[in-house]
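Only a single protein chain was left out; the remaining protein chains are all shown in position.
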Amino acid sequence: MASVGIGLIGTGYMGKCHALAYNAVGPTFGDVPELRLEILADRTDEIASQRSAEFRFARHSTDWRDVVADPKVDVVAITTPNALHREMALAAIDAGKHVYCEKPMGLSLQDAIDMAEAARRAGVKTLIGYNYLHNPAVLHAKALIDDGAIGRIVGFRGFFDEDYLADPDLPYSWRCRVDEAGTGALGDMACHLVSIAHFLVGPIAAVMGDIHTEHDHRVGTDGSAQSGGAVETEDLAHALLRFRSGVRGTLASSRIAWGRKNHLAWEIHGSTGMITFDQEQMNELMLFRNDGDPARHGFTRILSAPVHRPFGQITSGSGHSIGFNDLKIVEVVHLLRGLTGQQDLHPDFEDGLAIERVIHGIARSSVDQRWVEV
Amino acid sequence: MASVGIGLIGTGYMGKCHALAYNAVGPTFGDVPELRLEILADRTDEIASQRSAEFRFARHSTDWRDVVADPKVDVVAITTPNALHREMALAAIDAGKHVYCEKPMGLSLQDAIDMAEAARRAGVKTLIGYNYLHNPAVLHAKALIDDGAIGRIVGFRGFFDEDYLADPDLPYSWRCRVDEAGTGALGDMACHLVSIAHFLVGPIAAVMGDIHTEHDHRVGTDGSAQSGGAVETEDLAHALLRFRSGVRGTLASSRIAWGRKNHLAWEIHGSTGMITFDQEQMNELMLFRNDGDPARHGFTRILSAPVHRPFGQITSGSGHSIGFNDLKIVEVVHLLRGLTGQQDLHPDFEDGLAIERVIHGIARSSVDQRWVEV
Amino acid sequence: MASVGIGLIGTGYMGKCHALAYNAVGPTFGDVPELRLEILADRTDEIASQRSAEFRFARHSTDWRDVVADPKVDVVAITTPNALHREMALAAIDAGKHVYCEKPMGLSLQDAIDMAEAARRAGVKTLIGYNYLHNPAVLHAKALIDDGAIGRIVGFRGFFDEDYLADPDLPYSWRCRVDEAGTGALGDMACHLVSIAHFLVGPIAAVMGDIHTEHDHRVGTDGSAQSGGAVETEDLAHALLRFRSGVRGTLASSRIAWGRKNHLAWEIHGSTGMITFDQEQMNELMLFRNDGDPARHGFTRILSAPVHRPFGQITSGSGHSIGFNDLKIVEVVHLLRGLTGQQDLHPDFEDGLAIERVIHGIARSSVDQRWVEV
Partner (left out) sequence: MASVGIGLIGTGYMGKCHALAYNAVGPTFGDVPELRLEILADRTDEIASQRSAEFRFARHSTDWRDVVADPKVDVVAITTPNALHREMALAAIDAGKHVYCEKPMGLSLQDAIDMAEAARRAGVKTLIGYNYLHNPAVLHAKALIDDGAIGRIVGFRGFFDEDYLADPDLPYSWRCRVDEAGTGALGDMACHLVSIAHFLVGPIAAVMGDIHTEHDHRVGTDGSAQSGGAVETEDLAHALLRFRSGVRGTLASSRIAWGRKNHLAWEIHGSTGMITFDQEQMNELMLFRNDGDPARHGFTRILSAPVHRPFGQITSGSGHSIGFNDLKIVEVVHLLRGLTGQQDLHPDFEDGLAIERVIHGIARSSVDQRWVEV
């Protein structure tokens, strides 16, 4: 593949984030495989046509199947609501396209199983949009761990808290429905934590979960109870974790945590040190090492800098912060290099399936009130 | 009781902390019931005599039973290792003394049950030294919650991490033995979290725990494996919590968390706001409220000040920090007021028993791998 | 002007930052005037040709005069070393082009005077690249001040510290020479502080400065003293400030401040509150207000969010950080709107001249050791 033809389905929040990255990756990285912005699809012609112009795509459609069928498209990027991922991904795979899909894979574990199997059989390449993994600070954490900077891992704590549904008076929406959103704080948020845990600590082997919907009824958009409904997706997800390596951990996620905006935070406890991170300060990694003069011990706040690759491609100034959108640029570089055979893609659908097994294991465990192996 | 005669057993870490508070409470608070430092006991005459002079006690002994038997002693303060609490407390109660005992109550749940029952029958007053509860910042959190500042409570997260046993090469000690230490990260540390959860959120009803000893063998003080032994007490304790009110929570404690020195931290999630705290910055409370202009929303760092009682008794300067030892002074004021009938004492042995039921419930749950009601 | 033709001179650090913004502004903001990337220039054909491809410019040249002369170019963007700004800007103005020039204006105050006068006479529009001003957090600070959130301003403190020359063993370079760099911590860094002070507080009327070169000799790149030289540009710049309004302030800048990476920090003291900011945490604004219950007072950490315009154009997630490069996108939106007559451009060359008068006033004051009115 000399250049990569992109077809984008969905132009909302994450669709725009994709488009920004597609446009930025060349100027930012320079030496990356060429990409062609072939076609995008959204529901109305007005939106599709406007976005196509803004995002510099060659063509647009109101039918996502046009994207899948487009002969110039090498990879189909899926940024639609979760309930649509499965059908689109399977169609793309069926058309022999590579697939670049936002997380989570689908609504059910079976969705993920089917998607992974289809990709495997078809031999297409896949990448799931766990963009927080592509932060130079997170990559540096991985390098520190691999270098033994904190010794053997002995504990993990993960948190992902936001407050977008913290107001009990917010009306009933698609996010409240299982058939549209799939899950809430667990499947839509905590999956990021699992992706990080798998990347930095290793595979999770067993889980004990407790999920809960605190605001279990929401009024309708007119403010009345009868036009509202019962909330089917969870507000909170808590879990105990056991990794295959024997490491113990915890995980907690909430979408009703007032004041938390993007609190994707984690701690990795090691036998000789600790690393902590909070996405709300995404340019900082905290590192403690039991090394040298104890009178000088403490957590060191490491500000991201060009020494932490590929930060320097984005800006050459140490401590000159990168932003949320920049993570997607790094992810797209990875996509392009993967599709052109320069490196393996991760997390692909196999990795994503492993994440989903943990998420659905937590859900099952919560219902059955027992430990579940995943 | 016009004045309160104190008998102190143990003059180590917490014994000294007691002595500092006994000496400071009068000059600090002024209008508190008088106390008399009657007698202290420690194991050797050299230590007992030296401490008696330093701490301004009238008498000293190498036999703790002399403290219990002393007719001028109104309250027996127990600051010895955990394994000794039960015997001393029961003897004091038997002698009709009030009891001021450091946490935890004893080694086993039965110890706590017996101690609470004995106190109840004897009608003596009791206070357990959960000194972190007496922080003006914590008291202010309680006031904020009671005033509805964060609405209805919808979540709790508690952490207590230190690193005093984080080094795998630290030798085997009494802390490793069940018959001396009772428990580790759970019983000795997480009990503080439960005391705070009970104070701020309400009673815990059910727990699902996972405790673990990461460094399960330690060498002897000579560095050899054979002079060491198997570690019986847990390094880590993780738990899912359900409060009687329906609130869900998590708890995590570790004594092998490098870089954490006194990280007794908690979050209380409410329907309209959040409060967080970390004992390592014990003069700060973080408060988020969903109130007013959203463009000005954020966590407010409230520095302790005289407006947060009884901070102003300790220092009249806003933001002029109080320290760990000052918490014990506030606790001793509470003790003196309680013993002289001005207020009820909390946490007393009944409250302490409720805490122990949670702790031992977590331990049992961890063994049985199922939820345990407490 | 229906669309804006851009000609870019220089493709290094800030040139790339420009190019990223030019490519991103359409996808990010959507409804902005169209821009055309007409021509860029850099010193060698290899670089110019490569950058032209990466940055999506139509043409390239090794002669910057080709950019100035290009009939399709409406605005000349100057991102070359400071010593070249004057000549390029004057040539562009002479050719009737608008000018978008990185700070500072030139090496001397006379440069700035000449540039401002030329632009005034020619009637072209100008914008200086003080990109830190375009941070939604900074714009929010301005809105807060204008709304009276901190009352009347009563004090200003400004800091800009980095450590790029902190190592005394770093070799002699162009940054050490007055004829190439002009100035150091004062003219190259502190000018940002003045731009912020002028924006948020108002014009500075008098200054008392103290500049100093701590590492006044540097070795050559071969490590020998004889191939090195005397450093002519200042490592530190300190100043007392008096604003026209009577407000007093301080300013301090250092390029030898170990550990500071982009510590552009400031405090604005008001009669009823305070606002503070640090560019190293560029998505946070700290606000204190003397309002409501004193027991809840404290600095509130306001995380940037869509409610702080134009943050939401960049990402719709509250607390999903923006980065350094995003500031330039906001600046380019401002440029495009200004060039197409939708708003006035600031800071233009007149504003820039006012900044330079302060900077050169500080330098003069430091030599004369007396207060200087500016």
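Letters A, B and C mark the chains in the order given here, with residues in each chain numbered from 1 onward.
The rule is simple: a contact is a pair of C-beta atoms (placed from the backbone, for glycine too) under 8 Å apart; a residue touches a chain by one contact, two chains touch by 3 or more.
Computed from a prediction, not measured in an experiment: that's the story for all the values here.
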{"item": "Visible chains that the absent chain touches, using the contact criterion stated earlier", "value": "A, B, C"}
{"item": "Hidden partner chain, touching residue among B:19, B:41 or B:231", "value": "B:19"}
{"item": "Contact residue for the chain not shown (choose from C:72, C:212, C:244 or C:309)", "value": "C:212"}
{"item": "Sole contact to the chain not displayed, among C:139, C:176, C:256 or C:363", "value": "C:256"}
{"item": "For chain A, the residues touching the chain missing from this view", "value": "140, 143-144, 149, 287, 294-303, 305, 307-308"}
{"item": "Those residues of chain C which, in the complete complex, touch the missing chain", "value": "150, 154-155, 157, 159, 163, 166-168, 208, 210, 212, 214, 235-236, 238-240, 242, 248-250, 252, 254, 256-260, 267, 269-274, 288-290, 297-299, 369-371"}
{"item": "Sites on chain B contacted by the missing partner chain, in the whole complex", "value": "13, 16-17, 19-20, 23-24, 26-28, 30, 50, 54-56, 162, 164, 260-263, 280-283, 303, 305, 314-326"}
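We adopt the following convention: only the chains that are shown with their structure count from here on.
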{"item": "Most widely separated chain from chain C, with each centre as the mean of CA atoms", "value": "B"}
{"item": "Magnitude of the superposing rotation for chain A and chain C (Cα, nearest 5°)", "value": "180"}
{"item": "Whole-Å gap separating chain A and chain B, where each centre is the average of the chain's CA atoms", "value": "41"}
{"item": "Centre-to-centre distance between chain C and chain A (centres being mean Cα positions), rounded to whole Å", "value": "35"}
{"item": "Whole-Å gap separating chain B and chain C, where each centre is the average of the chain's CA atoms", "value": "53"}
{"item": "Where chain B touches two or more other chains, by residue", "value": "297-299"}
